[in-house]
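Have a look at the structure that comes next, please.
The complex is shown incomplete by one protein chain, all other protein chains being positioned as in the whole.
Chain nomenclature is as follows: A and B, assigned in order of appearance, with residue numbering initiated at 1 for each chain independently.
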Amino acid sequence: MEFEFTAAELAAITGARGQRGSTSERIRGIAALSEAGPGDLSFLGNSRYKAEVATTRASVVLLPPDHAGEPAAGQLFLLVENPSVALALVCARLERKLWPAPAAGVHPTAVVARGATVADSATIGPLCVIEDGAIIGERAHLQAQVFVGRGASVGEDSWLMPGVVVAADCTVGRRVRLHSGVVVGSDGFGYEFVAGRHQKVPQVGGVDLGDDVEIGANTTLDRARFGRTSVGEGTKIDNLVQVAHNVRIGKHCILCAQVGISGSTTIGDYAVLGGQAGVAGHLSLGKAAKVGGGAAVTADVEPGAFVNGSPAIPYMLERRVAVLRERLPDLFRRVDALEEVIDGLKKLSPEGAGRKMPPA
Amino acid sequence: MEFEFTAAELAAITGARGQRGSTSERIRGIAALSEAGPGDLSFLGNSRYKAEVATTRASVVLLPPDHAGEPAAGQLFLLVENPSVALALVCARLERKLWPAPAAGVHPTAVVARGATVADSATIGPLCVIEDGAIIGERAHLQAQVFVGRGASVGEDSWLMPGVVVAADCTVGRRVRLHSGVVVGSDGFGYEFVAGRHQKVPQVGGVDLGDDVEIGANTTLDRARFGRTSVGEGTKIDNLVQVAHNVRIGKHCILCAQVGISGSTTIGDYAVLGGQAGVAGHLSLGKAAKVGGGAAVTADVEPGAFVNGSPAIPYMLERRVAVLRERLPDLFRRVDALEEVIDGLKKLSPEGAGRKMPPA
Partner (left out) sequence: MEFEFTAAELAAITGARGQRGSTSERIRGIAALSEAGPGDLSFLGNSRYKAEVATTRASVVLLPPDHAGEPAAGQLFLLVENPSVALALVCARLERKLWPAPAAGVHPTAVVARGATVADSATIGPLCVIEDGAIIGERAHLQAQVFVGRGASVGEDSWLMPGVVVAADCTVGRRVRLHSGVVVGSDGFGYEFVAGRHQKVPQVGGVDLGDDVEIGANTTLDRARFGRTSVGEGTKIDNLVQVAHNVRIGKHCILCAQVGISGSTTIGDYAVLGGQAGVAGHLSLGKAAKVGGGAAVTADVEPGAFVNGSPAIPYMLERRVAVLRERLPDLFRRVDALEEVIDGLKKLSPEGAGRKMPPA
């Protein structure tokens, strides 16, 4: 994608509080400090890369206001409150180029049931299917090959990318972004074992996604057995995540890729789950609970607690155990040695010789 | 979804053996005991919620025949053999409302090859693609945007939801339900490393799904290198599961979400695998074997055995080890203390002083 900014434009977009140095380069790229060259914008997003500022060849660098160094010749430092946020402002400009606003209207190849309601300002792209009773809100964008089932609804300004499925009776809030391959409203996984066979328990509830939710590619969210599976306002879910039936996820949570949440579990607002973490069913994770990547949560988690490992235990304990695990071979050798010495001591002492080691 | 049942209708649907109390409410919702209110149906599906029966505000409660308590005023207890199964009977009624039987026929936007065979009673929804030589059985339902490849077949009464892919030469049994995004017949992952490159081993086998199989959203099943990958009758597979090439899964198994089965592994009838479990290749899991959630199976599992952990070991041993793991910091301290005492004792004893601790 081609673009071009002047230094002055970048200062305006990022709301820079101060500047050091100057550059005459037009900015045509964005790169990490160590990889940037002339014509690139870079930024200090994490203080552990601070040393790279002195050697970066970027023409413009976004830095925190208290940054101490001086720019090289032909280099501009823009001082901003939060360099990562400032960069996001620049990227937001680019994003509009990457994803230009679509024209409103229904593509002639889309299949829209007569009983569906589509706002005039919505965009229904090619080869979408909208079933009876579905409602598509103002400025909603179904990009291509999207399916919205009977009685489902998609809120204002939401964007459903190619191949998204929103099954019958599910609701999608406003300003929601669903990436390709997301499935909202597959059946919950429920069976009764009767006479040697797994009899299906029909799943007749739905899924509700709150406003400002974003869901990553190929993530699946199952409809409730009855009632609703729900994802609260502002929660962000990454790719390939599994959300089982009747799960309730609070507001402003973060679920990283490949997380799995089993049925009927409740997750409090502001919780954060690292990639590949798994949570058993019927549990409760408190507000702002944190779960480490790959952890297996098998018990409730207190608000604000941070757990890790399989099964998950308090984070600091798990870190300690993980280190000790590497010293297990040594520990076994030490216990062998102690036993040998004790055996020797017992032989020396007539009383000790009479004592029997308790059975292991 | 709106619905309404009278108490008498519910008694009939559930085949209630007995009743206590009565209600004049029409039932318009289903909810858990603790969340139900007037107009709701609830049930005691798990005895650990028994105490909630006394305080639930549900108008109708499904209970086992030996339940001891008495209903509140305006509350009806329906006594049924298995409250979960009884509730499933009610949900089955609702499911027909959620998913009304589709009209038979081929939607004009579907692309059906001339050499494909589609039963007259089948429903081919909008924007489906059916290739040459494919066979679609009686009353099969391809909901929308489904792909069935050349020479593949879909059995009677099966339901393929939006976005399902059944690739060439694969077979789907009768009464099978495939949720959105399921891929049946992607290539197995096989290469020969020759001259510094991974040369593809063509995967020319197929996949066979037995009758009454259900497969969750975005699950993938790879075609065999040669021969068949297979899933036995009545087996239920959850979302985002990976089934590799030449895997053979028996009848009536349960594979929870995000499980991964590596190539050529065989899984016996009635096996149960918890969520995120992984099984290495070329293994055999016996009949009714159980694998805990997140476990990593690296060796054969005996029929009926229950394994857990990474790598998986017998369940009871793993539970014990998991508890002891938390006591490792204490164990290291105890061994430190023992060594200190032994060092002291050795100094007191002239013989002991002469002994050397064996090298760690």
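Please note the rule applied: a contact is a pair of C-beta atoms (placed from the backbone, for glycine too) under 8 Å apart; a residue touches a chain by one contact, two chains touch by 3 or more.
Just so it is clear, the structure is predicted and the values come from calculations on it, not from any experiment.
Trainee: Touching the hidden chain in the complete assembly: which of B:80, B:178 or B:240 does that?
Mentor: Of the candidates B:80, B:178 or B:240, B:240 is in touch with the missing chain.
Trainee: Using the touch definition from the top, which of B:45, B:163 or B:268 touches the missing chain?
Mentor: B:163
Trainee: Hey, which of B:4, B:70 or B:340 is the one touching the hidden chain?
Mentor: Per the contact definition at the top, the residue touching the missing chain is B:340.
Trainee: At which residues does chain A meet the chain that is not included here?
Mentor: 1, 29-32, 35, 82, 84-85, 87-88, 91-92, 94-95, 98-99, 107, 109, 125-127, 144-145, 161-163, 177, 179-181, 212, 214, 216-218, 234, 236, 238-240, 252, 254, 256-258, 275-276, 293-294, 309-310, 322, 325-326, 328-329, 331-332, 335, 338-339, 342, 345-346, 349, 351-352, 355, 357-358, 360
Trainee: In the complete complex, which positions of chain B touch the hidden chain?
Mentor: Counting over the whole complex, chain B touches the hidden chain at residues 109, 111, 127, 129, 145, 147, 149, 151, 163, 165, 167-169, 181, 183, 186-187, 189, 191-192, 194, 196-204, 206, 218, 220, 222, 225-227, 240, 242, 244, 258, 260, 262, 276, 278, 280, 296, 310-311, 313, 317, 320-321, 324-325, 327, 330-331, 333-338, 340-342, 344-345, 348.
Convention: only the chains that are shown with their structure count from here on.
Trainee: In degrees and to the nearest 5, what turn takes the CA positions of chain A onto those of chain B?
Mentor: That rotation is 120 degrees, given to the nearest 5.
Trainee: Roughly how many whole angstrom separate the Cα centroids of chain A and chain B?
Mentor: That pair's centroid distance is 24 Å.
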